[in-house]
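Complex shown without one protein chain; remaining protein chains in place.
Presenting subunit A:
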Amino acid sequence: MYQIRRPQAEVTSNQQMALTHHENSLVPHVSLSIHPEVSEAVDMSKPMYWDRREIPLPDKRYKDILTPADKSLKEKEKGPWGQLSNEEKLALYRLSFCQTYPEMNQSSSEWKTVLAGVLYCIGLTGLVIIWQTAYVYPPTPRTFDAEWQAKQVKRMLDMRVSPIEGFAAQWDYEKGQWK
């Protein structure tokens, strides 16, 4: 059984045997009360409702349980639609569908949270690296000293490393300076 969280829990007509998943074990138990925000098992072998741009008419209506007022509205729907008021038409729509297309398509600000999380993690990593350079790394080798580097460059120039287009080509040997 598949667990989903439903923001508005709608009671389906076959809710007598709900397999609820507890922390440690899968225990089937009879559950007749539905609380909002409770994870409930969804039977995916039956037609399901979903709001999708590409599926305007899902396999089933949104609201399964109709109040007597809803039922009378449905009866009125069988007559000429011109007699329905705008509120009634809206009510009929909301019976069959959860969200309108604009509501479905609206963008969320989730990207800001995601970006913040990413930057935060990068920041934490930066802190770890700073601590590492201070406390973990061994002393830098002597080849990194400025004096050693200068001697190294001199040796490379004396060897004429890449004299045509590379390193030594940039050094002006007559004047003793970089070109």
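Methods note: a contact is a pair of C-beta atoms (placed from the backbone, for glycine too) under 8 Å apart; a residue touches a chain by one contact, two chains touch by 3 or more; residues count from 1.
By our rule, contacts and distances are computed from a predicted model.
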item: Per UniProt record, name of the chain withheld from view ["Tetratricopeptide repeat domain 8", "Emerin", "ER membrane protein complex subunit 1" or "Cytochrome c oxidase subunit 5A, mitochondrial"]; value: "Cytochrome c oxidase subunit 5A, mitochondrial"
item: Residue of A:65, A:90, A:114 or A:169 in touch with the missing chain, whole complex considered; value: A:90
item: Identified contact with the non-displayed chain, of A:54, A:158 or A:174; value: A:54
item: Missing-chain contacts mapped onto subunit A; value: 53-57, 77-78, 80-84, 86, 89-90, 92-93, 95-97, 100-103, 105-106
